[in-house]
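Missing here is one protein chain; the remaining ones are kept as they sit in the complex.
For clarity, chains are labelled A and B in written order, and residue numbers in each chain start from 1.
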Amino acid sequence: MKEEGKRRIWSDYQKEIADDHFFYVRSCIRQSFFPGSETFFLNFMRNVLGKDVYENPSHTTCTGIGYHSDIVPLATIMTVVARHFALMKEAGYKNIAISCVTSFGIYTEILETWKHFPEELEKTREYLFKATGREFDIPENMAHTSDIIYKFRNEIAEKGKYRLINRLTGEPLNVVEHIGCHYAKMFPKSGVGGAEFPNVLAGMIDSWGGKVVDYPERRHCCGFGFRQYLVQANRGYSVSNTSKKFASMKPYKPDFILTNCPGCTMFMDKWQYTMKEMNGEVFGDNGESIPVLTYEELAGLVMGYNPWDLGIQYHMVQSEPLLRKLGIEYDPDDKFRTKDGRQMPVPENLINA
Amino acid sequence: MLSMDRNIVVIGGGTAGMEAAGQLSKEGFKVTLVEKESDTGGHLRNWYHLFPDRRDSVEVMNYLKTRIVHDNITLMTGTTIESFEKRDDSFALKTTSGGELIADAVVVTTGFDLFRCEKKEEYGYGIYDNVITSADLEKMFRKGEVKRSDGVIPEKIGLVHCVGSRDEKSGNRYCSKLCCVTAVKQAIELKEMLPAAKVFCFYMDIRMGGALYEEMYREAQEGFGVNFIRGKVSEVSENIDNKLVAKVEDTLLGRPMKIELDMMILMAGMEMSAEGRRIALSSGLKTGENRFFSPADHHFGSNMGNVGGVFYAGTCTAPMNITDTISHARAVVSDVVDYLKTM
Partner (left out) sequence: MVNFGFTLLKGRQIDYDKNDRSLAEYILLQEPSFSICFECGGCSATCTAGNFTPFSLRRLNILIKRGENEEVGREISKCMLCGKCTLVCPRGVNTRNVITLTKKAFQKNIGNADTI
């Protein structure tokens, strides 16, 4: 493989990412399943980098889940998105930082629709005004939070305590990176590095000392897809797609998987448990499962934050093997304790624990 | 007599330019043949054996080189025309080094460029080892060895038709006409060189429009066991054994297919050359939707354009093989003669 070839492609797909003054819109799923992620992002941006990240408590879900499940019609979701832009305008912000990849896909898709069909933009202005009395502007810059962490990856590398190197062997860790489909596949120009060789996560891994694994099914969808999993009978389709990816990455013995989409993280994590229970299959080395991390969780580990503060114990696949490889110290007793020391119930079927 | 003091500039010293210059000089005209590289011959220098009869391209090159040996021809290599303009009945051509040429007529034979396959990111040219273009393969044939980048002899080789042709995403909707027959020729050449290898051609259509082309297609199947699979390769990746993995739909079965290959060859399409485009822009010459020069008339004016006294020949007008290029170059001479008779 020739790295210069990839670098040439990355330079073709340079994306403009804003520097400061972000209006932050949260993700529905990530707050429940990856509780440390958004907290880390805000903490890092505000306290470590001193940036201005503004949150408006009356921002709602983007309704992407509903839209992709055929429950929320296009006109509604356009109005909801317009309302967020109106909140941005009222607070004086022009840059939006989006936490979820599905959300990112929605915003990109809607902005493109408004560009090609200006009558839809006019209709949305009308709907929003009639419903809420609000007016909005189109944001100047739209970035996904993984783009922002990518932009500041060198600062994280500098301030970081740990490198992505296996302490036991001295070799860089093998990292599988997985990009959400709605990040760049829909509009390649909206993603850092385009659709075929995206660089947003690979850049982070490179900068933090790891080795990116390029395996045959790298581009394949993880199998998340609202219709696939909302209906129980369809979940076989979803888990089969995930299984295909895992079978393809297994020979490379990845140390962990890094993703930027909440759905992908959730599924690549949870379906490992499901496949283990269904037919005993595990895809990591030595009969282990592969820990799946969000980019904020990884950034947090690199910066030396307490793993339990980052919430990685709430994944299905436990990350202790990875923590040992990284040389990060953790207190096993503290894992399921609250901040003020009370013991929480310990889950039964932990994988990799 | 007409010819005495007439001077014609031919821009581009490839197959069309050399043949046109040769024929014009025989008619008695003074010809200045301008070529931007240090040597004439254009793309012909890089080909090994030519279809349909698999003869060595060196023979055609020698024929053309002999054609341009004539007292009436002034050869200027290493020279690039920046632009030219019509002044009354003659043309003033500026070179990039500041020189000027005056001509009574201009023949543009700027030829083609091959599609740059790095643009098809999903095929990984320039990223995955062992993904090469048809032009790269011709060079390997000339050297007499076809090997992977790790020196291993390939056992399974795939050829992908229509790379940079018939493809919106590449910016070229047209068919490059010659890639199918090139693929069949190269498939046969690969089997001759490596009889134990399995060779696969992944095609959307097999376009064999030329003398003896269809016979070659049959021969590839009958005599050499080349496998033809109808389907456009969607993506290529590398697996842990450093083999290429191609995904294609076997459209005639209606099922997706995955196949491991040791080497993949991309049939690069033909595009209007960058030099030709530049001259078209700088000198007011009309090009079509496919960026090749627009003909004055599709049937009886294919050597002429929108400016009287400016003529075209060869692949700067459309993808064409060497036989047709030479015919086209001979035809342009008739048009030049007719034009000069009216001056």
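Heads up, the rule we're going with is that contacts are C-beta pairs under 8 Å (C-beta built on N, C-alpha and C of every residue); 3 or more make two chains touch, one makes a residue touch a chain.
Being a predicted model, the structure only gives us computed values, none of them experimental.
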Touch assignment to the omitted chain, from A:89, A:125, A:211 or A:235, lands on A:235
Touching the absent chain in the whole complex: find that residue among B:259, B:296 or B:310. B:259
Among A:47, A:279 or A:338, which one is in touch with the chain left out? A:279
With respect to the chain omitted from the figure, which of B:91, B:115 or B:228 is a touching residue? B:228
Please output the residues of chain A touching the missing chain, sorted low to high. 232-237, 239-240, 243-244, 274-275, 277-280
Omitted-chain footprint on chain B covers residues 206, 217-218, 221-222, 225, 227-228, 230, 250, 252-253, 255-260
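The rule is simple: only the chains that are shown with their structure count from here on.
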For chain A and chain B, let me know how many angstrom lie between their CA-based centres, rounded off. 46
Of all residues in chain B, those that touch chain A in their complex: 118, 121-122, 124-129, 235, 237-240, 245
Complex contact set, residues of chain A against chain B: 1-2, 4-6, 8-9, 194-197, 214-219, 251-252
